[in-house]
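Removed from the display is one protein chain of the complex; every other protein chain stays in position.
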Amino acid sequence: MTEIGQSKVQHGNPQVAMVFDLNKCMGCQTCSIACKVLWTTEPGEEHQWWMTTNTQPGLGTPKGWEDMGGGYKNGEPAEGHQPTRAEFGGGWEFNYDEVFYGGKGRSVHLAPKDKGDDTTKWGMNWDEDQGSGEYPNSYYFYLPRLCNHCTKPVCVSACPSKAMYKRTEDGAVLRDEDICQGSRFCMEACPYKKIYFNYVRDIAQHCILCFPRLEENVAPACARQCPGRLVFVGMLDDENGPIHKLVNEWEIALPLHPEYGTEPNIFYIPPLSPYRLNEDMSIDEETPRIPPEYLESLFGPKVHGAMAKLKGELEKARNNETSEMLETLIVYNWLDLFGPFTTDPSKLDRTPDKVAVTIGATRNKQN
Amino acid sequence: MSIKIHEKNIDINDLASFGDIPAVNIELTKIPVDVQPNKYIKNAYANKEYGQIKSVDVKLASDKERLYVNLTFADSEIPNTEFQDSVGIFFCSQDGQSDSPVTIGSLERPTLLWQWKNRTELQKNLSQAKDLESFGPGVFIPNTNSGSVEVVANGEVVNGKWNVIISGDLLAVQKAKKIGIVAWDGSNNERAGIGSVTSSWIEVD
Partner (left out) sequence: MTTGELSKVNARLSENDYRSRFSWDKATWSSHCGNCLANCPYKLYSNSDGAVFEEVAGVIPGFEGIPDMNPLGCQKGAAWQKQLTSKDRITKPLKRVGERGSGNFEEIGYQQAYDLVADAIIDSIEKYGTDSILLESGAECGVLASVARNKLALSLGAIHIDPNSSVSDVHAGHWLTFGNLLGGSSADDTFRAETVIIWNGNPAFTRIPFFHYLTEARYRGANIITVAPDYSPSSMHSDLYVPIVPGTDAQFILGVCNYLIQNNLFDRNFVASQTDLTLLVDTRTKRFLRQSDMVQDGKEDRFYGITQDGVTLIDASKLDSPFEPSDFLLEAQSDVKLLDGTTVNVTTVFNLLKERLSLYTPESVYEICQISKDVLIRFANLVAGHKTKVSNGLGSCKHYHGDLMERSMDLLLALTGNWGKPGTGLDTYIIALLEGEVLSMFKTGEGVQAGEEAIEAVEALLQVLQDANEATSPGKAYVELMRMGASLTNVVPPALYFYHHGGFKEDWDKKAYGDSPKTLGEIINEAEANGWWEGLVRPANHGKTKVMLVAGTNILRRTRGGQRNLLESLYKDLDLAVTVDFRMNTTGMYSDIILPISCEGERIEMHAANSHSFERSFSDKAFDAPNGVPSEWEVFDSLAKAVARRAKERNLDSFTTTAGVIKPYADIQKALTSLEERSDEAALDEILRDSALTGNIESGTSLYDLRQKGFVKPVKLPDALEFIASNTLKPDEPFVAYENHLTKGVIFETLTGRAQFYIDHEWFIDSGENLPCYKPTPKMAGDYPFRVTGGHPRWSIHATNTTSEILLETTRGKPVAHLNPTDADELGILDGAKAVIFNDYGELQIEVKLSPSVRPKQVIVYASWEPQLFENWKDMTFVEPGPVKWLHFVTGYGHLVYTPMQWQPAQSDRVYEVGIKALN
């Protein structure tokens, strides 16, 4: 029997990457909603939030995902847990009719219907703003997450049907939904637990990196709709672009859980935090509010260098010196966030007829 | 082992329509870990118990056009959550006679697989029928060479036992002459190559 092994690591192909600056994220979920309204409103997609922002530290979504395994250990794909529908929670149906028009008055109130499947006991943002630590030195920050469109996508290699692939055009990790048999090994293998199951269509689904937008040079919806202006999009190897500088040159943008071994293409600027306070409420200049070991558990050992660099540059800015790094992070012109993907979608002709023609062309090219 | 096709008109919606056709009890074994199609599954399932459905009672019937397969097997008492119970019949390829059926075909010699999946989590008594080509355990893709006879299926639990009918083109079995059975206990998260299968081909008379 021929082994269908790991996917070939496709270094050298163009890779779209994103950098999320956590120092600008206010946890507003506009990214989540932007994604939701565009991509996951069909039956079976109610509970699917390909883009989510969670409070860290926290259990996030699906509940306790960081303890669910998957990814690579010692170069080998490691066992992972398939997150359950209850662990994702959400996808609620509310009892509007009963409350507003049922004639029952105050005896009923608006709430998610309990379907006996425990989905009302967790949701995509259940532990919002809870965090950790002790008052007044408690701490938390927001972490937006989507599929990492990894360079070594363990999900792709775990699929027995070979339904999954990494696009050569942009590095997006996708799934041929006509082939997918719903066996969900991708969900087990993905260490970020960012793959959802469509119980109606019996297929798995996840973030598509907004490839239909990328094909039109439009930035992904989460990035373009972000009011905090914190999402950089661009080609990872574009040496003139901010992403390359942030990731490779200044090394302040880091992948989440690099130890998972899948080589993510989504990067994060780690979070600063206000001074800690001593017991007598004086300022503690030495101890960071967010424990560095916690940040290391998320972003790996490189986080310490990144934090030092960030703090050093801030100090420069406060002394009225110019910091190229901070000037880059400020982003004076909104469109500068998006690399080559600056097209305004409203200027496109995407009438269904026109799109059908495009689809026809794609089909011909692929065949 | 062999099994006979009985001439009988079967109504896919009437799970009792096989009547008193004698059933053949087929034993199933766990699909081995070492034949699993990729490293992830091999690593993750090396130490897992699976292949919980140990045997299936099989009846075959046909009219002139269709083969009807009646499969009954015990339903686990553990409730299904993520995965649903499922069973399939697959057809030995012409040149695959020397292969073991435990792999459910191979890349070189795929087999045709008709699969029934219980979908009652969506709607009571909803069955899903899949017409697949299997290139190995779980290496299933939709059959791209389907003829005009659609694969259909139906099933329900009666007294703790699944009673399932799968039906498709009679030609499949006429060509193959040998079949295999594969089953998945959804309550044990079985699916794809994680299931139980016939360890030797079943001759069809």
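Going by the order they are written in, the chains are A and B; count residues from 1 in each one.
Basically, contacts are C-beta pairs under 8 Å (C-beta built on N, C-alpha and C of every residue); 3 or more make two chains touch, one makes a residue touch a chain.
Everything numeric in this text was worked out from a predicted model, so none of it was measured.
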Quiz item: Just one of A:117, A:176 or A:263 touches the chain that is missing; which is it?
Solution: A:176
Quiz prompt | Residues of subunit A (touch criterion as defined above) contacting the omitted chain | solution = 2, 4, 21, 23-24, 26-30, 32-34, 36-39, 41, 49, 90-94, 96-97, 99-106, 109-112, 120-121, 123-126, 128-136, 138-141, 162-163, 165, 167, 174-179, 208, 211-213, 215, 221, 224-230, 271-275, 277, 280-283, 314, 317-320, 326-327, 329-335, 344-346, 350-352, 354-356, 358-359, 362-363, 366-367
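By our rule, only the chains that are shown with their structure count from here on.
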Exercise. Please work out the Cα centroid separation of subunit A and subunit B, and write it as a whole number of Å.
Key: 38
Self-check item: For the subunit B and subunit A complex, residues of the former touching the latter
Solution: 35-41, 43-44, 81-83, 103, 106-108, 117, 119, 121-122, 128, 130, 132, 136-142, 189, 191-193
Quiz item: In the complex formed with subunit B, which residues of subunit A make contact?
Solution: 1-6, 76-80, 82, 84-86, 154, 157-163, 178-179, 181-185, 188-189, 197, 199-200, 202
